[in-house]
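Every protein chain of the complex appears in place save one, which is left out.
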Amino acid sequence: MTCPVNGPRAISEFAYGGEIRPMPDPTTCSDDAWADYVFNRNGSPGVKREWWCHTPSNTWFVAERDTARDVIVRTYLYAGDN
Amino acid sequence: MSAITFENVSRTPRAGVKGPGAAAWLAALDLPVPRAPNTWLPLPGGLIARLGLTEFLVDGSEAAKLAAPLVPGVYPVLRQDTALVLHGARLNELLLETCSVDFRALDLAARPVVLTSMAGVGVTVIPGEEGGMPCCRIWCDGTYGEWFFETLAGVAGELTQPGHPCNQGVTA
Amino acid sequence: MPWRLLRFALSNKHPEPRMFTRHDQLKPAYDVVIIGGGGHGLAAAYYLARDHGITNVCVLEKGYIGGGNTGRNTTIIRSNYLTPEGVKFYDESVRLWQDLSTDFDLNLFYSNRGHFTLAHTDAALRTSRWRAEVNKHYGIESEVVGPEAVKQAAPMIDLSCGGHAPILGALYHAPGAVARHDAVAWGYGRGADMRGVEIHQRTEVLGIDVVGGKVTGVRTNRGNISTGKVLCAVAGSTPRVLDMVGIRSPIYIHPLQAMVSEPVKPWLDPILVSGSLHVYISQSARGELVMGASLDPYEVQSTRSTFDFPEGLSAHMLDMFPFLSNVKVMRQWAGMADMTPDFAPIMGRTPVEGFYLDGGWGTWGFKATPVCGKTMSYTVAHDRNHDLITGFTLDRFRNFELTGEKGAASVGH
Partner (left out) sequence: MRLPPQSGEWIVRSKPHGFRFEGRGYTGFEGDTIASALWAGGVRVLGHSFKYHRPRGILSAANHDVNALMQAGGTPNVRADATPLQAGMSLTAVNTYGSLERDAGRFLGWFARFLPVGFYYKAFHSKRLFPLWERMFRAMTGLGRVDFSTPRLRTPKRYGFCDVLVVGAGPSGLSAALAAAEQGADVVLVDENARLGGSTHGATELISKVTTHPNIRVFTDTCAAGYYADHWVPLVERDRISKMRARAVVVAAGAYEQPAVFRNNDLPGIMLASAAQRLIRRYAVRPAQRVVVLAANADAYRALADFIDAGIEVAAVIDLREAVPTEQVAVLAARGIPLHAGHAIVEALPAADGKRVAGVKLAPVNTAAPVTEIPCDGILVSVGWAPAAPLLYQAGTKMRYDAGVHQFVPDTLPDGVFACGRVNGVHEPESRLLDGECAGSAAAAHCGFGTMKAISVPAETASPTHPWPIVPHPKGKNFIDFDEDLQLADLENAIQEGFDNIELMKRYSTVGMGPSQGKHSNMNALRVLARATGSTPGEVGTTTARPFFHPVPMSHLAGRGFTPERRTPMHAIHATAGAVWMPAGAWQRPEYYAVAGQSREECIEGEVRAVRHGVGMIDVGTLGKLEIRGPQAAEFLERVYISKYVGLKVGMTRYAVMCDESGVVIDDGVVARLADDHFYFTTTTSGAALIYRELSRWNTLWKLDCGIVNLTGAMAVMNLAGPKAKTVLASLTDADLSFPYLAVREGSVAGVPARLLRVGFVGEWGVEIHVPAEHGAAVWDALMKAGQAHGIRPFGVEAQRLLRLEKGHLIIGQDTDGLTTPGEAALDWAVKMDKPFFVGQRSLKAIAGKPRRQQLVGFMLSADHAGEAPKECHLVIENGDIAGRVTSIAWSPSLSRHIGLAYVQPDIAQAGQKFSIRLSDGSMVTANVVKTPFYDPDNLRQKEAT
């Protein structure tokens, strides 16, 4: 795994933060939509945008990772949803 | 084979600062600011290290300068870490046995700062060379300090025993 | 010497018939299609045929039967869960387990060894008492015992665990057992096969046809099938199948790794689990130490191995059993676990009519194999959730009514 700030490190230096999932507007969304956001996951294999943290430096960043092969496609600092 | 010497330099004055305005603020205090993340620059009687993008550590007498009034976007970081200086021919072996970073691959001329984990403890490391032998300065959270020191000293002790599996020249 | 073996001896040609009929073609239609030829799917097929007289059934297996988590788990069987739903459910499972060898006329090596969940902190000790009290309430042998009882069952253990995690006590569950995992799939497979169920290996499901919210068929790499009922029993790959019918679920996949030592003369009778040290261990009938730990910390949909795993697990093993220093680890492997937010399975009917789910099995699927077969076959046969699984339905998440199994699951397998 390559931290965008600290460079390539052993995976043991990183913490996994789960897939990046846009939050629906809590004020307008339905209970169902909210429950879907809170609990449901995109559990199928594929390339996902995930939160990862380099723990010694507490650096959060985004990793695009193919969960089928456990291969990291690229990593970069978070710059807003897209 | 020469031992590894440990020096506890936790008493040297130290100060930290972080935030989007930190770099500019330090410059305004006439401190040299390392450009690249995770690099350091020497200071009279100490050094200034850039930890990641927007955090800085000033070690040595110059740390006093950071007492200056803050400005928006600058947040002081109280530094109470344990600081060690390690030096010796077998230092690299000690690092290999406690840390997954390949320090020998680093370009010392670029003055690298390494934030990593050593023996399971988060550390900040500045590798260097002195008298033809590797040395490094390590900071870690003070509450881990005692255990960290004892553990490293223990490993270092083994490394000075002849016949120790990691003391065969072929793999040094 | 049992007479069965004499019979083998007296005939020169091996008398045993095929356990599984080979079927060269899929039929165009089945009453029920079961996706997944692991323990759960085959058990459901077995009980559908045996208890509900539904035999026009096919089991579709992408690889070979029992090749998924059925053949990758550490074969621990117990029922000392935390929630009433969980306890009743697994208790029924243990009851079924005890008679399976006889039902199948196949030796599953169901071995009652006793199960200790070690507590290294007062918090763990509290959870142990909580589980023990709930278990006893439902008539399950389960009690909190002191370190001395652990020492008695495993005299050679280091109660201080290398000084890092002193053992303060344990939850003791006498019925805790292990079984020969592959044989479970074979037993259910043979039983289903004998009753007319078709098992199709190397058959991959490519899609599921849903018309008007109702299942109508299944598309495979060996042709299409029409059917009104599909049971999904593919723990480890559930989300992929759910995508085929457009159902969203909380299931996410983390690998669970395990390793086994070279055979040594048996020295460990009970099954030991340590939540704090993330170790569970038992010794197989071959003399191998079968060892597992906690889930890998991030999502991966492959059975790749990591080296961190045997490193960490061995360190903790030696904290408990320093004298194993010279014992060698022979092999490591991994399985894919269907995780859910509340560490309980997701079972039963779904928003898609005729599509039944048996997933979210986390790390507890093996021990539930028989009761899953029972309850899911009932649910499929009557299109009505079996009483034992009403706490495990998918809609509990939409209703914010999670089950509280987290407490128990967090202290291991």
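Order of writing sets the chain letters: A, B and C. Residues in each chain are counted from 1.
One rule holds for everything that comes next: a contact is a pair of C-beta atoms (placed from the backbone, for glycine too) under 8 Å apart; a residue touches a chain by one contact, two chains touch by 3 or more.
These numbers come from a predicted model, not from an experiment.
Among B:77, B:133 or B:153, only B:77 touches the chain that is left out of the view. Seen across the whole complex, the unshown chain contacts chain A at 15, 17, 26-27, 29, 31, 34-35, 37-39, 51, 53, 55, 58, 60, 70, 78, 80. In the full complex, chain C makes contact with the omitted chain through residues 1-2, 4-6, 8-9, 12, 14, 16-22, 63-67, 71, 84, 98-99, 101-102, 105-112, 120-123, 126-127, 129-130, 132-134, 137, 143-144, 156, 162, 164-166, 180, 182-183, 186, 201-202, 261-267, 285-287, 304-307, 310-311, 313-319, 322-333, 341-342, 399-400, 402, 404, 406-407, 410. Interface with the hidden chain, as seen from chain B, comprises residues 18-19, 72-73, 75-81, 93, 96-100, 102, 104-105, 119-121, 141-144, 146-148, 151, 155, 158, 164-166, 170-171.
One rule holds in what follows: only the chains that are shown with their structure count from here on.
Rounded to whole angstrom, the centroid-to-centroid distance between chain A and chain B, based on C-alpha atoms, equals 30 Å.
Averaged Cα coordinates give chain A a centre that lies 29 Å from the centre of chain C.
Contacts from chain C toward chain A in the complex involve residues 238-240, 242-243, 248-253, 297-302, 304, 306, 308, 341, 397-400.
Interface residues of chain A facing chain C in the complex, by the touch rule stated above, are 11-12, 15-16, 19, 31-32, 35-36, 39-45, 48, 50, 67-70.
For chain B in complex with chain A, the touching residues are 37-38, 51-53, 100-101, 114-117, 122-124.
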